[in-house]
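One protein chain omitted, others in place.
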Amino acid sequence: MGVGKATGCDMSVVFNQVRTGVFLDSVVLMRISRELADLEGIEEAALMIGTPSNLAILERAGLLSELGRQAGGGDLVLAVRARDAATAEVAATEAERALERPSRTGSQAETWQPRTLRSACSVMTDANFALVSVPGDFAAAEARKALRLGLHVMIFSDNVPLEEEVALKREAAEAGLLVMGPDCGTVIIGGVPLAFANQVSRGDIGLIGASGTGIQEVSSLITRLGGGVSHALGVGGRDLSDAVGGSSTFAALKLLNNDPGTRHVVLISKPPSTAVAKSILTEVAASDKTFSICFIGAAPLSVPSNATLLRTLKAAAEHAVGTSINAVAKEWGDGSVLPGAGRSRIVGLFCGGTLAAEAQVVFIDEAVSVASNAPIPGVSQLVAASHHVLVDLGDDSYTRGRPHPMIDPTVREGELVRALGDPTVAVVLLDVVIGHGAHVNPASAIARVLCKASPDRPVVIASVTGTKRDPQDRDAQASILRDAGVLMAPTNADAARLALTCLSLID
Amino acid sequence: MSKTSELPPGQSPLRVKDTPVSLIQGSPRVINVGLSGFAEALAAQGVAVIQVDWSPPARGDADLATLLSKLSD
Partner (left out) sequence: MSDVRQVLREANAEAVHRMLAAEPVLIDVVAAADAIPELGEGMILHAGPPISWERMCGPMRGAVAGIAVFEGWANDLDAAAALAAQGAFQFRPNHDFAAVGPMTGMTTASQPVVVVENQASGNRAFCTINEGLGKVMRFGGNDASVLTRLAWLRDVLGPALGTALRSSKGIELKSLVARGLTMGDEMHQRNVACSSLLLRSLAAALASTCGDRAILTRILSFIASNDQFFLNIAMAMGKAITDPVRDIKGASVVTAMSRNGTDFGIRVSGLGDEWFTAPVEMPDGLYFPGFSALDANPDMGDSTIVETIGLGGFAMAAAPAVAGFVGAGAPSDAAHITHTMREITLTENPEWTIPALDYQGVPTAIDIRRVVETGIAPMINTGIAHREPGVGQVGAGVVRAPLACFESALWALGKRLGVT
């Protein structure tokens, strides 16, 4: 273990410690980092594995000393910027304590955990599926091992190089195995939610999605509409690009085509490349199932007779079940609450990328100009002078070195406080995503912020993506938000529409 | 593709490629490599899951990891 100091700006002290041979998963490290950052006198704190990309993050944050710079990919780096050396030492001691905390307690401590996929296979001889969520630099190698062991793979990890994805999917196709991902956050198999997924009803609608929150919203809506999901297969955000050629989408289509338990398929994605769209639609045409297709933000294109193109996730879910959300939705915000004078802007703060995209579609379809950091075609790139903005806080630029906003609501807090205090903002638009993997109570986190806000504030409009049977209970979350003065909409698309309605009422 | 008889005794058998194991028949039987929260959530639902106590290959040395991938079988 080594210690290095460097002077930061003003009087603050930068302090590093490097531990070799220690590895903890990124969620544990981030939790500890938060605890340290909350300590009095600590300006910034981070615990990260010393990969080049992480070191670059620490460097940029002004958290690295010469010692930390020499860390390698097998090292754990503690980097702290503190008011003074004594405070930094306190943080170091706290880190030590947190790291010594036994990671396994109770019966877990007695059970031996395999160290490799290979030995895990010899313990669970009938395994059919590997869920890989190691840091992106290592994910492709683990996925390859899984494929060679005859397992289907879900790659939750992001920042996997494109060429690795192409090679993996080629190998998987030869082996008749499915690669779900990379950057696949949501899969549901036989009703079992994997990673970030919701407790949904079982039924005969299959989902294939290039995105996590898209699958979450559609599967939750299908459940609320009285339908059910057979399986939801994620294929990763780049699958429908020319480079990858839709490899996993084809494989998923084949799986669902051959599944007698699936009658109808919903396909959700960003707009695919023209060539890939063409071959996917040829597959669709050859299927005896019916399809709802939502290429969010795509220009209209012709689809075969057994398929329908829908503009939004909401429309896709309604089409799949054959019912409208109005028939089942209980909540509609009180539209008579108006934003105050001088307020004219809509600021959307989204945890879910696809939910941000869906909101953009609603704006486009109502011919309202909007900007985003993750713009769909027809939407401009977000700049300082942008009027209406829809921000994807889960985008890579926000999540490098920070937890995803779905896991840690405080990430969005800062933006929310800023927007609530901005006199030009008329409406703040939020998505609230619950389910397995999400924060235990995101609604309360938002309610707490609203409590502290001045009564002269923008209107806040939100929807909850999830179901009653989720650990957080959708109905309970909606109540908490309503009680805190949030205008509730039954779906993410409706929330965007409601925001525009609110705005139009000002004039 | 290798079959059981080619492997040393005690080695776990690899799958025969012609008949890949089904993904959607029955409940998934999951090997979790990475965030332990995922395994805990699955175990709480009674899903068959095993957590791998993973650490970066070759202790994070990228050159060694590349060499290993060339020497794997």
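Assorted remarks:
For reference, chains read A and B in written order, and residue numbers begin at 1 within each chain.
Methods note: contacts are C-beta pairs under 8 Å (C-beta built on N, C-alpha and C of every residue); 3 or more make two chains touch, one makes a residue touch a chain.
These numbers were taken from a predicted model, which means no experiment stands behind them.
Looking at A:60, A:97, A:115 or A:400, the residue that reaches the missing chain in the full complex is A:115.
Annotation for chain A: contacts to the undisplayed chain at residues 21, 74, 110, 112, 114-116, 118-119. Within the complete assembly, residues 2, 6-11, 55, 57-59, 61, 64, 67-68, 70-73 of chain B touch the chain that is not shown.
As a convention for this text, only the chains that are shown with their structure count from here on.
As a whole-number value, the distance joining the C-alpha centres of chain A and chain B reads 25 Å. Chain A makes touch with chain B in their complex at residues 20-21, 23, 25-28, 49-51, 72-75, 103, 113-118, 120-135, 137-138, 141-142, 144, 146, 148-152, 156-157, 174-178, 189-190, 192-195, 230-231, 255, 259, 436-437. Those residues of chain B that touch chain A in the complex are listed here as 11-15, 17, 20-24, 26-38, 41-42, 45, 47-48, 50-62, 65, 69.
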